[in-house]
Structure formats: C-alpha cells, structure tokens
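Left out: one protein chain. Kept in place: all the others.
The block that comes next holds chain A.
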C-alpha cells in the first residue's frame, strides 16, 4: 500500500489528464481526480473532493494537489469539514510537476510528508539541477580534474551510456527515481539527484548520452549496480 493522491482542478478534463499522466509513472498508486462541478461545469466541489479523499486513501494517507485559488480554498474547506485529519496533507505545489513527483515518491514507498515534500520541491529541484550543471561546466572549462583527488571514501562511481532509443524519458526516470528512492543512498546522475524523477527528466538525456553516476552511503554499491543494470538493459525497452 502507498500514499494516495487527489487531484483537485476546476476542470474535470484537466484533473483526469493529470491523473493519467501521473499514473503512467506510478503503477499501483491510488490517484483520484476531483475536477469540475457535479453538472460538468467549471469549478470545484467539496463533495467531489471529500469523495475522492475517501477513495484515494488505502490506509497510508492522501496528498492533495490543487490548481487555481478557489480549488485551494475548497480543499482547505474539505479538511476543515473533516476536522483536520492527520492522514491528509495539502501540497503547495505546481499541479503537473507536483503530481508526477508525488506519484513517483508514493510508488517508491515514501510516507505522507515525504510525498508532500516531493510535490512541493518538484520545481525547486529542477532549478537546482540547472545550477549544478552550470557549476560543473565551469569546473571543466578551467581544466581542473577534481574526480580522483576529491573522491570521498566509499564513493561508488560508474560511467554508463544510454542505449535505448528514447533515452532517459519519463518512464525510465520514474523507474530509476522510484527504485533509488527506496534505498539509503546519496546518488547523483550527471550532477542531479538520482532519487528525483523531475531532476532526472530535466537532464533531457537521449540515446548515446554518457551518464556519470556517483553514489555514497550504505546502499551505494547496490544503487550503482541497479543503475548499471537498468541502463545496460535499455530499461527493458530494446
């Protein structure tokens, strides 16, 4: 069982679309749409939200993502109506990126607050990823060779080449982030957090791209082996 998600939107079509997108990356996670009004019009409905909360909760709690202003107010109202249950968390997150990041975190077995955090940092993480990339590029330009001298003790590294035609697109990124997320490891792939699906997707790594993997922590050996296995098998896509 994993944390469930509820997607609250003014539009039934938008909520259903976000559910479809997030579910593709997180098989087995309960993701329920609460979009539009009973009559199909635009708006948000307390009854729909409360009913979705009931459906989405499989015992591990529910993270709620919302689109515009009054959707947030309706979601807050639902929680107030229910007496502020500890098993429901509202995420202040971008709807699409947040839902995808939360779904992957939930699929990897993360708890309620960790799933909410994954949603709320979905954009920050991709911003940080770009900053890290820029720093790495500067280091290479100056001709320094930091790797050998500064490799901390116990760090595992690997250099792998993507062989599947689609490269590190959404599904493989979700697979890696999901499996790595369940491990006790700090892992970077080309300078971004390997446990974050959003960060991995920001790499835009296509077929033939070289991946530099650096991992440390108790599960470092297993984590690098996992990445090697997935990459060299083309994520099962070839």
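Rule of thumb we're sticking to: contacts are C-beta pairs under 8 Å (C-beta built on N, C-alpha and C of every residue); 3 or more make two chains touch, one makes a residue touch a chain; residues count from 1.
Methods note: contacts and distances are computed from a predicted model.
Enquirer: Just by its UniProt name, which of "Carbon-monoxide dehydrogenase medium subunit", "Branched-chain amino acid ABC transporter permease", "Aspartyl/glutamyl-tRNA(Asn/Gln) amidotransferase subunit B" or "Dihydroxyacetone kinase subunit DhaL" is the chain not shown in this complex?
Expert: "Dihydroxyacetone kinase subunit DhaL"
Enquirer: Out of A:76, A:155 or A:207, which residue would touch the omitted chain in the full complex?
Expert: Selected residue, touching the omitted chain: A:76.
Enquirer: In the whole complex, not just what's shown, which of A:41, A:54, A:154 or A:236 touches the removed chain?
Expert: Reading the full complex, the residue touching the unseen chain is A:41.
Enquirer: On chain A, what residues meet the omitted chain?
Expert: Given the touch definition above, chain A has residues 10, 37-38, 41-48, 69-70, 73-74, 76-78, 80-81 touching the missing chain.
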